[in-house]
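With one protein chain withheld, the remaining protein chains of the complex are depicted in position.
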Amino acid sequence: MSRQAESSALAAAPPGAAPARWTWSVLAAALAAGALLPQVVTSTLAITLLTQAVIGGILATAVGLLIRQAGLVSFGHAAFFGLAGYFIALPARHGLWPAEVSIVLAVAAPTLLAFLLGLVIVRIPGVAFSMLTLAIGQAFHEFALRAREITGGEDGFAISLPRALYGVPTEIFQRPQSMFVIAWVALVVILFGLHLLTRTRFGRVTAAIRENEERARFLGYQTVVPRALVFALSALIGAVAGTLFALYNAFVSPEMLHWSLSGSALIMAIVGGTKLLWGPALGGVVFFFFKDLAGDLTEHWPAMIGLTLIVVTVALPLGIGGALVRLLQRLRPAGGRTHG
Amino acid sequence: MSELLGFRAVEAGYGEARVLHGIDLAVGENERVAILGRNGVGKSTVVNTFLGVARLRAGEVRFRGAPQRSLQHFTAARAGVAVVLQGRHIIPNLTVRENLLLGAAVRRPGAWNLEGVFELFPVLRERADTPGTALSGGQQQMLAIGRALMANPALLVLDEPSEGLAPVIVDELAVVLRRLADGGTGLLLIEQNFGLVRRVAERYYALSKGQIVDQGRLADLSLAKLKEHVAV
Amino acid sequence: MLLQTLNGLVYGGLLYILAVGLVLIFGLRRVVNFAHGSLFMVGAYVGYAIATHFGNFWLGLVVSVVVLAVLGVFLDAVVFRPLQREDPIVTVLVTFGILLVLEDAVRTIWGKDFLSLKPPAALAGTVQILGESFPTYRLFVIALAAAVAIGLSLWLRMSRIGLFVRASSVDRTTTAILGVNTDRVSVLVVAAAGVSGRVSAPVLALSPCMGRLILIDSFIVVVVGGLGSFSGAFFAALIIGQLHNFGVVYLPWAATMIPFLLMVGILIWRPSGFAGQHV
Amino acid sequence: MAETFAIEGGGLTRRYGGFTALDAVDLAVPDGEIRGLIGPNGAGKSTLIDVLSGRADDWQGSVRLRGADISRLSAQQRRRSGLARSFQRTNVFPELAVREQLEVASWRAETPNVDEVLHEMGLAAIAHMRAADVSYGDRRRLDLALALIGRPTVLLLDEPAAGLSMKESMALAELLRDLASRWKVTVLLVEHDMDVVFSICHRITVLHLGRVLAEGTPAEIRSIPEVVTAYLGSAVE
Partner (left out) sequence: QETIKIGVPTALSGTYADLGNQAKRAVEFAVNEVNAKGGIGGRKLEVKVLDTEAKPDVARKQAEKLALEGYKILTGTIASGEGLAMAPMLERWDALYVVTINKADALTGANCVPRVFRVNHPDEQDAAIVRPWLGTRKETKWAIVAADIAWGRNSGKSFAAAAKANGKELVGEFYPAFGTNDFAPYIQQVKNSGAQGVWIALAGRDAINFATQAKQFGLLDSTFVAGVSFVTDNTVKTLGDTSKGIWGIINYSSTLDTPANKRFVEAWKKAYNGDEPTNFEGETYIGMQVIIQAIERAKSAKPLDVARAMSGGTFDTLYGKSQIRAADHQMVQPNYFGYVGAQGGKLRPIITTTFAADQATPPPSGECKMPKL
């Protein structure tokens, strides 16, 4: 019960309010910080890890959005992440169309697919939904494994990208220093967009549907399409992460579609705190670095992560983000306000 | 007369919020006590407190005179206190019969058994093998009451038991509760239907904003006071 | 044909025995227990260690049952109970943490190599069925699964404790208010869940990730059967076992997809699975 | 048919397996009327409301709203045509603030009247609280408030006074009477609180074992012996 009271402290900003001026300053500050970071941090290793962490953060944001806005827990978001990768890689491998087109498709196709799937599966509640997404994700994974002639099977393959994309040298997407800025901007823009979205009617209505689908219907709302849209939006964000990942690594493999990746994304989202918009992204970054550090320290990193997961979730059930917010509120009882 | 349930300076609430501010009350064997008060004053929280659902922040809760260190959900039942919860709380995937049997999970010796409950609410017998939640609202209320009776409690706590019951059934309920009390069962009744309260209870506590603002014999309750507490 | 059907029963039986534990824990704690696979794995390893050390398969079985019961009780007390009021999804994370820790522990104790355990001498041979030989141990697995299925459903339907288990699986708080010590009930259940996977060792190779590898199949069984439903899980396991076998024979290219497709189909047709009324 | 009714059900039947909860019930409520629907527990009152509001999935008969056949419309379409309902088991949005959920409800309505409803239902003081944190009685009022948003033309109310204190029940009765005249809303009221029913209903339909047992003015109903013994008991004293 106590959690409910706490979580209400984290609940969304007042309804309908226009974004306050401070949110714009936060946006500007976040963008500037991202642009400056590569200037300050000179270690390529650190930047490349940061880049990958931020991409992980975007994927976690996708999963977190679905939990937060629709109450749906996806075990299959790797599907959208990986599909984006294959949408870039396969046309290049088989010489179908220019990479510029592929990149657009890589984001658009998983989104559309998710919307159509969503129309069918968002009706299915609870754990069954998770298992369905898992099944769908695994179906793609399985396909990528088996359609060896098309996809290269479990070994995956390197993506041959042209020298320039949209007139920008491809190099930009593969140098950690520049890719970090791109990924960071993407993350900030996504978070900000979602922040605005939760204040719209769409955001509020989907929250209501999440809370009580039946009553929403009896208030005159069609409840399937909005949830399918949230699912699609979440897939879109996952696909953006996948696109960035594929461009950066210039390599795809069925692992990008595997449920263990979906699982990691879910872990990141929850560790970060799904009540907060930026919680999952934070969780993504923290988890990435923690895993990296643990792997560096000991061969027993899985146990270390396992123990940490247990301790963190028992101690901070609202996630790192939730804990931070509470800390801030305690320090500044008057002004503790959070991003919706 | 020994005390079955006692509150001493109880403060309790949910999360950080405090709802009860220093409640003292006692229900003894054979006693028929009512808690009166408007919506939201904390009547159900009194129940939730001794059930360990709301958090006890200060003070003391006693069952049969024994102070309770930690209030588990099941402590009350084991002390012979059965509760009809507000909102019924019928267990969905169990049949009517199973819901009733569950009420006998901890059971004191006594007269109430399946037969007795079926006698009291014949419709439950008719529908004994349907899922409890397939009953109509009022039928579920009967089930909730029957389930509490199955324990043969020393103290029966009812949180708005008349809700959703047809008037004739409320009449019957009044008779049953009187009969119970005559048989030695203590009663703690939280009720908005003053007709029922009047027929059942002999003593009352009036609650307002989490505090007991008045108490006494029901017979002595003046109309003015009644208006004030229950806002008739 | 008959033999293939029997094989389907064996795999279905294994899945069922494993799924029972998941169903129990899901029912009682509303937790999708990722650690379940690793309990299964620990059971197999402990059984292996005892069986190879003392040369007695049955002793291994008994000891691993005890060890798992203790482990189950421990996990319930330390993890599931404190978290029972949290969002189930948070608890899932914890069970995943347990999975990682247990896998690593087993890897550290028994090494990374695969191990294999032979069936006990009495069950090591084959029996002739329709002129073909069929491993005795496999028949034993089928019998055991049937015994578990019957015993369990009788226990849950008929006994008082069974009633408590079913009740607290839908509404813990109310059940507790009625006087049932739900913690004690769940200790029992988690212990039973831990035991469930032990039998498979002579069929499957022992490796620290063996639990993970069979977990998804058993999740499918649980979901298709209708969460929290034992009879549903029983039928789902039977069907998936058969589909697995005949899929391999008649639709080899799609065999691995069949359980998933079945799940998608069933859930779209009946969102709460075969037997579930509520999710 | 000459007269058009605000809400009208014909031959409404609903079965659960072998059990007939609603057996060819005809019901017609004229515009602006407050119609009481009473009957013993399990008579089929909630079932009738479910059928009228589009909650039941498997039923026979026809439902008309101001003469238009809405039998095939979904719940949300019915609500958008002006048919609103409340629930016997409270059915609100637990994690949303009281005001917030009324606002969400208002976006689908032509006449958003959040403040009015907050005020009328006495919820203004707790407008900022999450529904999960308010008392049972408040939650019941919120449930009713959600139905009142947008000034629906027909209101189906399932025991709105249950769980309310006596004073509040009477205030609710006043409010309903008031709304019926001010908003011209037609009300079908299921209620076991006879004080409320007898004080505001123009006519009353008595349901028993899934059939209509009687229909008439409050005075008529009170004088039917079967109704008194089967249902009213001491409530007519």
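So that you can tell them apart, the chains are marked A, B, C and D in the order they are listed, and the count of residues begins at 1 in each.
Everything below uses one rule, namely that contacts are C-beta pairs under 8 Å (C-beta built on N, C-alpha and C of every residue); 3 or more make two chains touch, one makes a residue touch a chain.
Because the structure is predicted, anything quoted here is derived from the model rather than measured.
Taking every chain of the complex into account, the absent chain touches A, C.
Considering C:3, C:62, C:77 or C:261, the position touching the chain not shown turns out to be C:3 (whole complex). In the complete assembly, the contact with the undisplayed chain comes from C:11, out of C:11, C:26 or C:230.
Only one of the listed residues, C:84, C:169, C:207 or C:272, touches the absent chain: C:207. Not every partner is drawn; the one left out touches subunit C at residues 3-4, 7, 10-11, 14, 103-104, 107, 111-116, 118-119, 124, 126, 132-135, 137-138, 202-205, 207-210, 213-214, 217, 244-246, 248-249, 252, 255-256. Of the residues in subunit A, those that touch the hidden partner chain are 43-45, 48-49, 52, 145-146, 148, 153-158, 174, 245, 249-251, 253, 255-256, 258, 292, 295-296, 299, 301-302.
As a convention for this text, only the chains that are shown with their structure count from here on.
If you average the Cα atoms of subunit A and of subunit B, the two centres end up 49 Å apart.
Distance between chain centres (mean CA atoms), subunit A to subunit C: 32 Å.
In subunit B, the positions touching at least two other chains are 14, 17, 53.
Residue positions of subunit D with contacts to 2 or more other chains are 133. Those residues of subunit A that touch subunit C in the shared complex are 1, 3, 67, 73, 120-121, 123-128, 130-132, 134-136, 138-139, 142, 146, 259, 263, 267, 270-271, 274, 300, 302-303, 305-310, 313-314, 317.
On the side of subunit C, the complex with subunit A involves touching residues 26, 32, 79, 82-83, 85-87, 89-91, 93-94, 96-101, 103-105, 108, 216, 219-220, 223, 227, 253, 256-257, 260-261, 263-264, 267-268, 271-273, 279. Those residues of subunit C that touch subunit B in the complex are listed here as 160, 163-164, 166-167, 169-171, 173-182, 228, 277-278.
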